[in-house]
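A single protein chain has been removed from this complex, and every other one stays in its place.
Moving on, here comes chain A:
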Amino acid sequence: MDSNEDNERNASPEAVLEKPPAEEGENSDEKNNYYDFRSFLNIMRNPKTEPIVKYTKSFIRNFVSQKSNWSTTEQEKLITDFKLFIYDKLVTNDAFKDLDAAQIRNAKEGIEKLVMGKLYDKCFSPCLQEYKQNIDATHKQDLVDDVKLRDKILEFKFLGPEHLDILPGLINCKLNSFIQLSAKELAKINQYKSPRDKMVCVLNSCKVLFALLRHNKTLNGGADHFVPLLIFTLLKSDVRHLISNVRYIERFRFPSFLMGENAYYLSTLQGAINFILDIDRDSISILESDEEFEKNYTENQEKVKELRNQDLRSFKNPSSIASPHQTISPSPSEFILKPLDDAASSVLSRLNDFWTSSASPTPSSLESDERSPRDHQEIDETTATALAQQMEHMEHENTLQTLQSMFPDLDPELIQDVCIASKYRVGVCVDSLLEMLD
């Protein structure tokens, strides 16, 4: 985004609502996109924000204390209406009204993140299941579809790139490492609570695939090349609750933030998911002799059966429902319920601080911050920060290793420098490294 654009937007604060969505895109990239949750929280400490804080708290309190749960449609409407209301208040609030358009947008993002962080357990279908809350039909359907998708992926995991019309020129040793990285980026979707952060995971996953296309000088091929790659990625991935996640973004991301490139890649992901749900013998190209396909299919079915048995066993013990492929330190199911936002910054403890320190006592459901509601034991800020840093470090190491395996021709130290400069944002790192290769 150049400054001209921003000045233009200053003319009308509401214009920000309509801000073109390309900000996280390929071109006007994350690099330039101002997003800083901490700075938002700092502003929120200003006493002038009191009305905003009060409205927000009271909204969350009312939402959470509702005895019977809201239906999904009601949730969606309540939350969108609240955002419309509070965004309106925001632009006239003394603490915010002199900020520039980018900062106002950041504040709106901040509110969304704050609110959805608090309401996540009520809105994200897998959480509702985990806490044995009353679930309405729509949330229930999400969970049913999650399982359906997982089953389909297991059934057709063995498919190769040639079954999906992936451009033959792309089928080389690089393909797998890019696909793996893309799948890994997508899997991070469960580490975040805010719809924006989840959306960024989708975009990053797609960006790795662009990088592959650019690497092979086939960027002009467009969706013909991109869509099969995304479907292939899903088949090789193991993202828990993918459908629940996608629908959560659709429902709870503020509509005018979900346009343009964001909308495109989310729709493509939905299309890819639908394709996999409907996959059958006719929808894939079988190049080998039928017997070969039959053999692979049967072999894979055996493996699936085994996995299902394991599943059944773990189902009786919900704390171990996690997939065996998760590698992050806390037990994975725990992880999904208390995801650390934004590269595991210490924000979670500050958030808690923000809610407790400002004014009146709040009902205990609000005190129970980002952590599991069943665990009321307070973790002090230092511990939380240390934990967050440790996780961040592991995550960085992980990214570095993957990038090194993707770019064996580049000096590892150079890759590390690029990572540091780009704050380990995979999309940006891959872009820069590709430029260096060219």
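Note that a residue touches a chain if its C-beta (ideal position, glycine included) is under 8 Å from a C-beta of that chain, and two chains touch if they have at least 3 such contacts; residues count from 1.
What we mean here is this: contacts and distances are computed from a predicted model.
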From the options "Ribosome-associated complex subunit SSZ1", "WGS project CCBQ000000000 data, contig 00098", "GTP-binding protein" or "Protein FAM114A2", the chain left out of the display has the UniProt protein name "WGS project CCBQ000000000 data, contig 00098"
Kindly state which of the options A:N42, A:Q66, A:N172 or A:S283 is in contact with the chain not pictured. A:S283
One chain is left out of this view; which of A:A187, A:V246, A:A388 or A:L403 touches it in the full complex? A:V246
Can you work out which residue in A:Y87, A:Y265, A:F407 or A:Y424 touches the chain that's missing from view? A:Y265
Among A:T72, A:Q129 or A:N190, exactly one should touch the missing chain; which is it? A:T72
Quickly run down the residues of chain A that touch the omitted chain. 4-5, 8-9, 11-12, 14-15, 18-20, 22, 25-28, 72-73, 76, 80, 138, 145, 149, 165, 206, 209-210, 213-214, 219-228, 243, 246-247, 250-251, 253, 255-256, 258-261, 263-268, 270-275, 277-278, 283-285
